[in-house]
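Here the complex is missing a single protein chain, while all its other protein chains stay put.
Order of writing sets the labels: A and B. Residues in every chain begin at 1.
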Amino acid sequence: MVSIRGHPSSLQVAKLIKKRHMKLNPTSPLARKIFGRTIRAFSISFWVMVIAFALMRVTPGDPASARLGAGAEEEAIEALREQLGLNVNPFQQFFNYLGDLSRGDLGTSLVSGISVGEIIFNTFPLTLTYIAFSFLFAFLISVPIGVLIGWSNKASWVYSFRTFTSIVIATPNFFIAMVAILFFSVQRDWAPVFGYEPGFPGNMRYLWLPIAINTLILLSIISRVLLASVIDTRSEEFVETGIIRGVSRIRFFWFYILKPSLAPTIVLMSYMMGTMLGATVILETIFSLPGIGRELVSAVLASDYPVVQGTLIFFGVITVFLSFFGDLFAYLLDRRVKL
Amino acid sequence: MIKQIREYAALPGGFGIIVGVSMFLSISILGFARPLLIPYAPDELIGDGLAAPSWDHPFGLDQLGRDVLSRTLAAVPADIGVAFLGVSIPLFIGTVIGILLAFAKNRVFLSLVGSIIDGINAFPLLIIAIAMVTFLGPGLFNVVIVLALMNWARYARISRTRATIVLRENYVEAARLMGYPRRRIIFKHVTPNVSSETLAYALSDFILVIVIISGLSFLGLGARPPAAEWGSMIADGRVFLGEAWWITVFPGIALCWSAISISLIVEGLSRRDRAN
Partner (left out) sequence: MTKVLAEIRDLRIDVRVTRRLRLRIVDTASLVINKGQLLGLIGESGSGKTMLCRALVGTLNRRGAYIQSGSIDFEGIDLVNASKKDWRSIRGHKIGYIPQSALAGPNPVMRIGAQLAEAVTQRGRKSKDEVRRRSLELLELVQIRRPEVVLKQYPYELSGGMKQRVMIACAIAQNPKLIVADEPTTGLDVTVQAEIMELLSKIRKEFDTSIILVSHDLQLINSICDDIVVMHAGATIEKLPSSKVTSALHPYTHALYDSRIDLVEPRGKLRTIKGQPPSVGKWPTGCRFADRCDFVKDVCRSTDPAPFMQVDDSQWSACIRHKEIYGGAK
């Protein structure tokens, strides 16, 4: 998880900066906290970029020769190194790197010559689409299940549910995919084995199975956390007070059952977004979906290091900010969350 | 002995733990004892490819005519063994670094290092592994290196958070006040406390790491042919899914078996925790 709770120094740093801009915002505690966390999100993103940079250069093996292959000529390798800006010293490289990044230039693909930014722009929407759908469905299904089972407090239901979900979670997603393909595509013709056709509604034919698989996995993870949270909420004293006060059913469901239980789920979901991005790599390879995951894999196989680096940064920064917004949203929902 | 097991199983969560441990031990032992058990070598080309499961070859033959059962078991050292390394090394490094960080006083330094660790954690492990393999090249050994380099940060985070809490605990304060000889003694308090949490995480992490190893191999970035490894076997069998499902399914089941066994142990342990 990206957010570190209770990290005094970032707030102090934020305050230091704030001292210079005292006249700006009303310094309500909430505003200050949000400001502090925003600063922290940016600082983590900075390190994300540093790490992405470092990884691509620190690893043994030279990107240029990796790209051109073992038998390439010295001159070709040197030319490529020059093109990639690798022939200057590391600090200079870093400086160039930051400069490029600030202009939004993530580099250019060695394979296709298209800018990395454009590649991401072309491939990410698809990935985002099916991930978003998976999250939506998973959440919608998790809420009734988690609340029903958690609130009932029946040990047998809870136990069987946890066992079932732990099996689903433990199974690698590509195996679930294989079995699903075997069942749905090979033995029946309910889904194409792979491929993609852009544009709605044709794309649904290709997307429904990956979305279904993702949804299954996600809902196992999310509903477990929600379940645990609902069980905790159930034993709280304020719930008892709410019952005695005779609160209406709908109100009770939202304010006394669901809302106090959502915070851990929201935080988890924002964290899972990042993990899901990772998992898309495999799913997109299996289903041959032209999303960002598959792009990354082909870039790796082709040693197209600007694309790899650029995609890395993209994933990292997205995860940082998703996590931050998730924490923020959870805080707005439930003040017990430590921001 | 049976009586002790039965007693242990009666405790909350005990049943799951015992089942999980048995599952894990069974596949591990089978895997390491394969040379004694299976007459066929994992890379021995036996007959025509794509033979269906039979008495001689309970898991069938793959596309090159190798015995799938033999290969599935041969993959145990690769998957489980490498996963073990991929967890224990980051566990050790991360826990130690986390504890050291908890002792740091300089706030700027802490903030800095905290951000770096969060930066490392921001990358999904699979993604980082894939990226690094680009330049290290494929191979299980490289996978271990990648894991060691990147996964420690998650442990460090847990370890540091826990260590800071423990250091503020009363009994540590008491130990300091009583003039206990230096931090060695405090290590006796801090380390066990912190390790219990990181070990718990390590157990869940084991599942993730197995999936990463096999996932990488599946993508062609991990184990190199003709090495036997579940992920790459599943990938091999992908093309033949219709005609020869056994090439994919059996390694997959073995993979699930291992992951589920650990999952059951984790479940059982957390039930035990909650019951207390």
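Basically, a residue touches a chain if its C-beta (ideal position, glycine included) is under 8 Å from a C-beta of that chain, and two chains touch if they have at least 3 such contacts.
Everything numeric here is computed off the predicted structure, so don't read it as measured data.
In terms of the touch definition stated at the top, the absent chain reaches A within the entire complex.
In the full complex, chain A makes contact with the omitted chain through residues 236-238, 240-247, 251, 255-256, 259-260, 333-336.
Here is the rule we use: only the chains that are shown with their structure count from here on.
By the touch criterion stated above, chain B contacts chain A in their complex at residues 16, 107-108, 110-111, 114-116, 118-128, 130-137, 157, 161, 207, 210-211, 214-215, 218-221, 231, 234, 238, 241-242, 245, 248-249, 252, 255-256, 259-260, 262-264, 266-267.
In the complex of the two chains, the chain A residues touching chain B come out as 1-5, 7-10, 12-13, 40, 43-48, 50-51, 55-56, 59-61, 63, 66, 162-163, 166-167, 169-175, 178-179, 181-182, 186-187, 274-275, 277-279, 281-282, 285-286, 296-297, 299-301, 303, 305, 308-309, 311-312, 315-317, 319-320, 323.
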